[in-house]
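What follows is a single structure, and I will ask about it in a moment.
Right after this comes subunit A.
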Amino acid sequence: MTKRILIVDDEPNIVVSLEFLMKREGFEVAVAADGEAALKSVEEKRPDLVLLDIMLPKKNGFEVCQLIRANPEWQSIKVVMLTAKGRDTEVAKGTALGADAYMTKPFSTKDLIAQVRQMLDMD
Partner candidate 1 sequence: MNRSIITGQRLAAVFLLGCVLFNYPLIALFNKPGELFDIPLLYFFLFGAWAILIGLMALAIERRKD
Partner candidate 2 sequence: MLQGWVIASVSFAYLGVLFAIAYFGDKRADAGRSVIANPTIYALSLAVYCTTWTFYGSVGRAASTGIGFLPIYLGPTLMAGLWWFVMLKIIRISKANRITSIADFVSSRYGKSQLLGGLVTVIAVVGIVPYISLQLKAVSNSFTILLHYPEIVMPARTGAQPLLQDSALYIAMILAAFTILFGTRHLDATERHEGMVAAIAFESLVKLLAFVAVGAFVTFGIYNGFGDIFDRAEVVPKLKALMTVADSGASYGSWWSLTFLSMLSIMFLPRQFQIAVVENVNERHLARAIWLFPLYLLIINIFVLPIAVGGMLHFPDGGVDADTFVLTLPMAERQEALALFVFIGGLSAATGMVIVETIALSTMVCNDLVMPVLLRWKALRLHEERDLSGLLLSIRRWAIAGILLLGYIYFRAAGEAYALVGIGLISFAAVAQFAPAIFGGIYWKGGTRQGAIAGLTAGFAVWIYTLLLPSFAKSGWLSLDFIREGLFGMTLLKPQQLFGLTGLDEISHSLFWSMLANIGCYVAVSLRKRPDVVETGQGTLFVDVFRHTEGAESSRFWRGSAQVQDLLPLIGRFLGPERAQEAFLAYARRRGLASIDQLQANADLVHYAETLLAGAIGGASARVMVASVVKEEPLGIDEVMNILDEASQVRAYSRQIEQKSRELEAATGELRAANERLKELDRMKDDFMSTVTHELRTPLTSIRSFSEILLDDPKTNLENRKKFLAIIVKETERLTRLINQVLDMAKIESGNAEWHTAEVDLHEVLEESIAATSSLFSDKRIGLSMNLAGDVPKVKADRDRLIQVMLNLLSNAVKFCDEDRGQVTVRLSVGADAVRVDVEDNGPGIGEADQNTIFEKFRQVGDTMTAKPQGTGLGLPISRQIVEHFGGRLWVESSPGEGATFSFTLPKDGEYDARKEER
């Protein structure tokens, strides 16, 4: 069964690159450009994993993560946070809010793919 991945980022170029990478790995990909769209997409598409940027319009990544974790039906969804702000406090905050992994931009595409695969128990 094909795993579904939701990419949430407001930088169009980053979205393009992530989408390309994930599709190449054979995932089914959905895209959202802000926090609210992301939640709507989670509802509709029930992704297995979310690549979540933090600095988003409307609802930031922390809030989105928190809302995903607040819904019992969505407990199995993996959340990987992506951020350009590499401060420790933000890593800690993301982890505390229920993110499963945290990656700092710019990331290595290989590491990202490895991380995603591991999360989805594909290795």
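Everything that follows uses one rule, which is that a contact is a pair of C-beta atoms (placed from the backbone, for glycine too) under 8 Å apart; a residue touches a chain by one contact, two chains touch by 3 or more; residues count from 1.
On how the list was made: all candidates are chains of the complex that A comes from, given by their letters.
For clarity, every value in this text was computed on a predicted model and none was experimentally measured.
Put simply, of 1 or 2, the chain that touches subunit A in this complex is 2. In the complex of the two chains, the subunit A residues touching candidate 2 come out as 10-11, 13-14, 16-18, 20-21, 24, 35, 54-60, 84-87, 104-110.
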